[in-house]
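Every protein chain but one is kept in place in this view of the complex.
Right after this comes chain A.
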């Protein structure tokens, strides 16, 4: 029997010969490189280029292998496409030269002397090994590469965890395992993170949010430390290529296998029931302003990709020099292509959009009431089940927490939650009323959108760690080389009496308790909690609240902390399990009628300015009931408890004032109270009670604890 190879196509033969290569006109869509029988098809957009040249390199060689100008009849509309036969994708690097006008006032900055990265490059070479010194003199330093996209996904499926059930863990691929104490075989890599999945399982989180993993250059940072040593761009909010995973985060990056390694990580996380959200940075690129390097977009079609002033300069709503023109129809298509690609090709479960307020600005910077990009992402069929999370502000004062155009789909980093909980915990007056709205999913902000629109957090990568929040009144960013001028000043932090590390046992005990208070409030609030990696073990950055440039132990997760601080880890772990066990804490919608408020007396909340105590009882399905008493006062309060529902009694799940192991009781083992109707809530403490049916053999009765604490 003769079998016709199904891969054979009637158009897989060359029609032209250019620079020694057999070619034909390519299919113009999709953009980027596509593998076809016998060759590769290259397709790139430029509206204003007069001509375009494909530049081929053999991997690692300084000089190009060949330059193939696209014949005029290979252009369809604004798209140049060509199939080149006989190329080996594994050893090929490529780029484009675009020739056109250089007229900055009109927005054109073409420069045919530059070789440009393909905006759709699936791999980028040049930064394969983290920290290896770059060769700035090399022709075409960052290079596009084709990717073998097939992967052994097996039966991998997105976990599909409902938004309200997520507990998000924000982390940095390198920082999570780079510390010498991590004990993994490839520290600081995707593979290293994969080895730590058992830790994530033990902690109980079901979603990791990875700080940027799109290719960037960690040497892209003009600052030096106080001794003149160059600082790196550790965080990576300076994207070179939006379709390429960072090679330097892969142990196999030097072999170009970062895509396989990252996919292996995603697959294994999914197998462990953990979703993957990527922090994506569409608000700007690594090209900076008019003085920055021409890498890709500027040279291909400056007027399309960037927001330009009438004089042809770059608007700087991102604070980094340029601003992506996100609502330009072509850029919308680019962003959509990119996100679809990460969902289809890498099985990503959601995205957190950095400085997302920029995503709803028009080309001249005007905020749009109905931004087409956000609507398009909300309704896109491939992104239908993706989590879409906005950092709903930008660096130019557009603050949209509560008003980000959501189309029923978008959630937000709730900055007001963070600020309110911080102010409450440190003992500010006049916060109790706002705290009440924050812990039930901020209905003032998200009425009609539900509690799931609120990503609740007390700390994130940007700002103090939790330990530093309770150890420093002020930021200490001297190590960043800008004289402590960088980073936020309004931290709402309190050092508990001493600035920085101390041996005072009273201060340290209070700090530990304050960290537990923050975790207790966060993990019992409605909405979606997000934990900053390391906060569960008290990670410190020594008061630095902007460690974007600190690729060292200041930022890295120190794995010995778990051993030196098992108490906090245990507390957080059991509280996460408690959250998973109690649907009363996480309805998707605002449960106005399932909530009752209390002060020192049941049913009588004290909303006055000097009140620093609030208790809330929440009722969920199947009789689930949880009572949380939050006392930010430096005095204890002897409180009256509300009547538990018939047939249930109040049992103690957690009391942050109780010495371990009585600070938290594993789900299902909560002991009933000694004095059922009352609870003495200690100074600066949080108490969590759960309604349970009395058992035949009650566990040991639990008494409330009191311990002395310093006044503020």
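Note that in this section a residue touches a chain if its C-beta (ideal position, glycine included) is under 8 Å from a C-beta of that chain, and two chains touch if they have at least 3 such contacts; residues count from 1.
Following the convention adopted for this analysis, contacts and distances are computed from a predicted model.
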{"item": "Which of \"Carbohydrate ABC transporter membrane protein 1, CUT1 family\", \"Nitric oxide reductase NorE protein\", \"Peptide/nickel transport system ATP-binding protein\" or \"STAS domain-containing protein\" matches, in UniProt, the chain that is not displayed", "value": "\"STAS domain-containing protein\""}
{"item": "Options A:252, A:565 or A:631, residue touching the unrepresented chain", "value": "A:252"}
{"item": "From A:89, A:372 or A:671, residue that would touch the chain that is not displayed", "value": "A:89"}
{"item": "Options A:25, A:41 or A:189, residue touching the unrepresented chain", "value": "A:189"}
{"item": "Of A:19, A:148 or A:362, the residue in touch with the unshown chain", "value": "A:148"}
{"item": "For chain A, residues in touch with the removed chain", "value": "88-91, 148, 150, 152, 185-186, 189-191, 250-252, 255-257, 260-261, 263-264, 267-268"}
